[in-house]
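After the structure tokens below, expect a handful of questions from me.
A single protein chain has been omitted from the complex, and every remaining protein chain is retained in its original position.
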Amino acid sequence: MDKSEKLALSLSGLLLIVFFGALMYAAAAEDLEVPTCITDMDPFTTDTLFQTSEDTYELHMIARMWAFQPSTIRLPVGSTVDMYVTSQDIIHGFKVENKNVNLMAVPGAINYVRVRFNEPGEYFFACHEFCGAAHHTMAGRFVIEESVDEPETIGG
Amino acid sequence: MENKETEHEEEFKPKGAVAFFILLIILFSIIWFGLYFEMLGRV
Partner (left out) sequence: MSDYSFRFTKSSKYLNAALIIIPMVLLFIGIYGGLMQTLFRAGIIQSDPFVGGDYYKGLTFHGVLNAIVFTTFFAVALGNALIPYSLKKPLNTKVAWASGILMLAGSVLAAIVILMGEATVLYTFYPPLKAHPGFYIGLTLLVVGSWVAFFNWIPMYLEWRKENEGKKTPLAVVGMMTTFIIWLVATLAVAVEILFMLLPWSLGLVDQINVMLARTLFWFFGHPLVYFWLLPAYVMYYVFMPKLAGGKLFSDMAGRLVFMLFIIFSIPVGTHHQYMDPAISSQWKLVHGIFTFAVALPSLITAFTLAASLEHAGRKNGATGLFDWMWKLPYFDKEKWFFPFLITGLIIFIFGGIGGIVNASYSMNTIVHNTAWIPGHFHLTVAGPVLLAFLGGSLYMVGQFMGKKIRFKGFAMISPYIYTIGLLIMSYGLKVGGLMGMPRRTNTGASYANPDSVLYQPDWVAYIDMSVIGGSIMFIAVVIYLVSFFGTVFSKSDSTEEGSVVTFPISEPLHDEPSTWLRNFKPFIIILIILIVLSYTPVIYDVITTTYDTSLPYSPNSPVPLR
């Protein structure tokens, strides 16, 4: 092997190791992980939102043809949400705008992510897995406000 | 002629390709870390 080839190979290896290290740092420092197996949650068929501690909420969301239940979730700034998502029919999915939330909703399985909303605003999400003729009308949003008297969900 | 060509090839060192490759790695790092910090900003 030529010297220059060895250099190119080492540089490539180094690049990938640096990337990997940065990802492991993000996982350790910011808890940036990908969804994992959920085994401590019973299957659910209705959507709910409830408070589990002062600023923590648990959301059970159902995706179906062609709506998210709930489709609007109104919460105060600083809320942390434990989101559990499943599908009642075929595969759906969504990504919340400007947030590291991106989940597939698959029938027969529960998906989970924890997200914290530090800034007020509207966080839009659209169904991003093809789910039939009206797929493009399936969307929802988080509405995060400075003061919310009663956290609520709309569309269910 | 034939000999000269072989000689030229023996001493061929891909300096330009190495320089190109280093630039490529730098470009890759810029793009990748751009998106990485986008992700950190969305926490």
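Labels for the chains are A and B, by order of writing; each one numbers its residues from 1.
Everything below uses one rule, namely that a contact is a pair of C-beta atoms (placed from the backbone, for glycine too) under 8 Å apart; a residue touches a chain by one contact, two chains touch by 3 or more.
Note that the structure is a prediction, hence the values are computed from the model and not measured.
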| item | value |
| --- | --- |
| Chain not shown, touching residues in subunit A | 1-2, 4-5, 8-9, 12-13, 15-16, 19-20, 23, 26-27, 32-39, 43, 64-66, 85-86, 89-91, 93, 95-98, 100-104, 106-112, 124-133, 135-137, 139 |
| Subunit B residues touching the omitted chain (full complex) | 9, 12, 14-21, 24, 27-28, 31-32, 35-36, 38-39, 42 |
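The rule is simple: only the chains that are shown with their structure count from here on.
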| item | value |
| --- | --- |
| Subunit A and subunit B, separation of their C-alpha mean positions in angstrom | 36 |
| Parts of subunit A lying in touch with subunit B, wherever the complex brings them together | 4, 7-8, 11-12, 15, 18-19, 22, 26, 30, 32, 98-100, 116 |
| Subunit B - residues contacting subunit A, complex | 13-15, 17-18, 21-22, 25, 28-29, 32-33, 36, 39-40, 42-43 |
